[in-house]
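For this depiction, one protein chain was excluded, whereas all remaining protein chains were kept in their positions.
Naming follows writing order (A and B), and every chain is counted from residue 1.
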Amino acid sequence: MIPGTAGPVVLFSLPLAAAIVVFIRPRWSVPVTLGTGAVLLAVALWLVGVVLQQGGWRQDIGGWTAPLGIGWNVDGLSATMLLLNAAVGLAGAAFHAARPAPPATARDPRFFWPLWLFLWGGLNALFLAADLFNVYVALEFVSIASVGLIGLVGGSAQAAAWRYLLATLLGSTIYLLGVALLYGRYAALDLALLAEGVEPDLVTAVAAALMTLGLLLKAAIFPLHFWLPAAHGRAPPAVSAVLSAVVIAAGYYLLVRLWFGPFAPLLGTGVATLLGLLGAAAVLWGGLLALMQRHLKMLIAYSTVSQFGYGLLVFPLVAAGAAHPAWAGAVMLVLAHGLAKAALFLAAGAIILRHGIGRLEALGGDQRGAVVAWVAFAVASASLVGLPPTGGFVGKWWLAQAALASGGYFWLAVLMLGTAFTAAYLWRALQAAVEPGWESGGEPPTLSPALGLGALLLALSAAALGLAAPLIARLLDAGPGVSG
Amino acid sequence: MGTAGVIFDGLLALALVWLAWQATRAADLFHAVVSFIVFGLLMALAWVRLEAPDIALAEAAIGAGATGALLLSALDRLVTREGRRTVLYEPGAAWGFWIPAGAALLGALTLAAWKLPAPGLGDEVLASLGASGVDHPVTAVLLNFRALDTLLEIGVLLLAAVTIWSLGRAPSPLVPVMPSPALPALGRLLFPVFVLVAAYLLWRGSHAPGGAFPAGAVLGAGAILMLLAGARPWIRSSEHGPWRWILSLGLAMLLAAGIAGTVMGQAFFQYPPGTAGPLILLLEVAAGLSIALLLFALYLRGEPCEHGYRGSGP
Partner (left out) sequence: MTVYLSLAGVLFLIGLHGFFTARNLLRRLLALNVLTTAVFLLFVVMARLAEPLDAVPHAIVLTGIVVTVSTTAVALALLVRIAGRMRDEDTDPAAGPRGGAG
């Protein structure tokens, strides 16, 4: 038995078991969730260490090998995503635990904690899964948990939850159709097994197109992003954080797994350019819309549409031959974006709690109680824009290197223009802090200092990622992008 | 199969297409929902024709039964009293550009599906069946080869129930105005039959079509029927009562079975040698019970009362 195989078992089972405990005994919610989060973060870190030492591995479930059995896949990419999930999950839980009690008139979100842990477990199951149908069940798991969390606050959030649910269900059904075709063609559902046997014929191409379409819808990639801003903007802050940072990344993660795994033979210049153009459009359109928002959380939500566009640039760059830096750069960007975006949403949540309103022009003036949150916002912004030495900078730098090495000047221009947009809309948000604002007159609400602290820690780790760049590069050497 | 079989298949397919069209296009929403329920029932026939009796059982109980009950009771809330005018509309024009894309996709899809070699895993399943602890291939796949899927699936059910609870309290009165005065008596008469059928299916599952899924579905459908027949929903959401335990039982037991393998130094979900048969039976009972209760919980459309229903009449 490979050392480290207990890690995935804990990462898979613990959140689900904790969800059951918290469902049965709601009064234990906060300690159980925070304890679970601490253990999960430790195990994810340890798993990253193990992968650094001995490379990735695949472990069979129930002792059955593929094609009959299903397995878990542990490598640099999945370990990175598991770590991101653990960090954001813990910070979000801490934020939610520290938020002031909702006013008596508001609906008490009674089932936040079990849903939160279920989402956590579903995401972990998804990042571990090496089987296409297992991925489908995990995707539905994540969708339902996300819908529950979005709809918790009631009101217009439930309409947003409905739109999200319908879009995501359509996405999974289209994905499942692709899986059915692949199964009919190869009688295999395992990623590694398919990667060995796939031939670039019509059935495979149609299956690849369907699965990609379904996942683009789930990852809210332009022009399929229509459902995202309302859902992410209206959810509670902790929920927005995990949705933008991890749930969207899950769709992207699967796209990368598929195109650098089974579908690698199909990744010609045409397909890669098409995906890249979608990414470019997402970067620019999302950036433009973020610039036009008047509500802080909506600005951050549109920024998610924009930022995941960068991720798609990996396809044309890898197809052009710059596999290594492009691959590492894209994953680094997704990781840095996840940490920074979660920090932004949590900081925004604290700031909005302080001012009682989310309109940009209302956020100025007296900042007592929100200083830590604004600092976290600024640090996270620095990483999202890509100032050195943050993780965002390293990711963009690697992508730029790949673009230069392969002569992809168009993609370089997209990268630059997107950065300008990012800087512009985040500057607008930060500027709101120092303007006069709307004085409410009354004494500001007393907020727990822990509210801003989680955001600050996430923002600092996004920034510190840049210092860990060599380690990340080594971790991702074990990923599928380099072998492909 | 003979000519009669081909003609039957053709007629069945035509009926299914017509019903699906009615379900999505009929002007009257009630008509659409009923078409969808009949569509589910006829699909069960199609599954039988395709030699998938397990799916036929599940489709009849879940696809037509439980989903039908869910749809009908939701419909009662969605339509106003004055006629069946619906309240929920959303502009459809924004979707227009999708249709050509969909049609093109379908063309490519049909072309692709025609060329499928469909090798299947039948041989592999049969080769490993002896070691799986059960004789029925579908049960072996569900609870041994692909037990992880089943774990997540029971998780999805529990999660859906929690999500529905999180949306708010169950409406009261829960049961719509009786469509037929005969229903209560019929429901009470039929419930024991449902229980017997479920028990039989569960017992049969280890060697023949049946097992936890159809059994749980049948039991759940029976419970919903009882509710329609006027029984008080007996699930309570109180933290002190047993219901939260019972609803979580299936997922908890599957998780425990998975972890037990790891603790004993084997792979996740690997049953110790020789114990697969009894363990699977145990898990099946838990999974079947969970499916039944959770289907019932889904039907409540909200968090049930914590301690008990007082009179729900006017």
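For the reader, a short list of remarks on this structure follows.
Keep in mind that, in the parts below, a residue touches a chain if its C-beta (ideal position, glycine included) is under 8 Å from a C-beta of that chain, and two chains touch if they have at least 3 such contacts.
Predicted, not measured: the structure shown is a model, and the values here were computed from it.
Among A:11, A:125, A:187 or A:380, only A:187 touches the chain that is left out of the view.
One of A:165, A:245 or A:258 touches the chain omitted from the figure, and that residue is A:165.
Interface with the hidden chain, as seen from subunit B, comprises residues 6, 9-10, 13, 16-17, 20-21, 23-25, 29, 32-33, 36, 39, 43, 46-47, 49-52, 54-55, 58-59, 62-63, 66-67, 70-71, 74-78, 80-82, 86-92, 95-96, 98-99, 102-103, 106, 109-110, 113-114, 116, 118-123, 125-126, 137-138, 140-142, 145-146, 149-150, 153, 156-157, 159-160, 163-164, 167-168, 171, 213, 217, 291, 295, 298-299, 301-302, 314. The chain not shown here touches subunit A at positions 68, 133, 136-137, 140, 143-144, 147-148, 151, 154-155, 158-159, 161-162, 165-166, 169-170, 173, 176-177, 180-181, 183-184, 187.
As a convention for this text, only the chains that are shown with their structure count from here on.
Note on chain placement: the centre of subunit A and the centre of subunit B lie 31 Å apart, centres being C-alpha means.
By the touch criterion stated above, subunit A contacts subunit B in their complex at residues 1, 5-6, 8-9, 12-13, 16-17, 20, 23-27, 59-64, 67-70, 72, 107, 109-112, 114-115, 118, 121-122, 125, 133-134, 137-138, 140-141, 144-145, 147-148, 151-152, 154, 158, 177, 181, 184-187, 202-203, 206-207, 209-210, 213. Listed in rising order, the residues of subunit B touching subunit A in the complex are 105, 108-109, 111-113, 115-121, 124-125, 128, 144-149, 152-153, 155-156, 158-160, 162-163, 165-168, 239, 244-245, 248, 251-252, 255, 258-259, 261-262, 265-271, 303.
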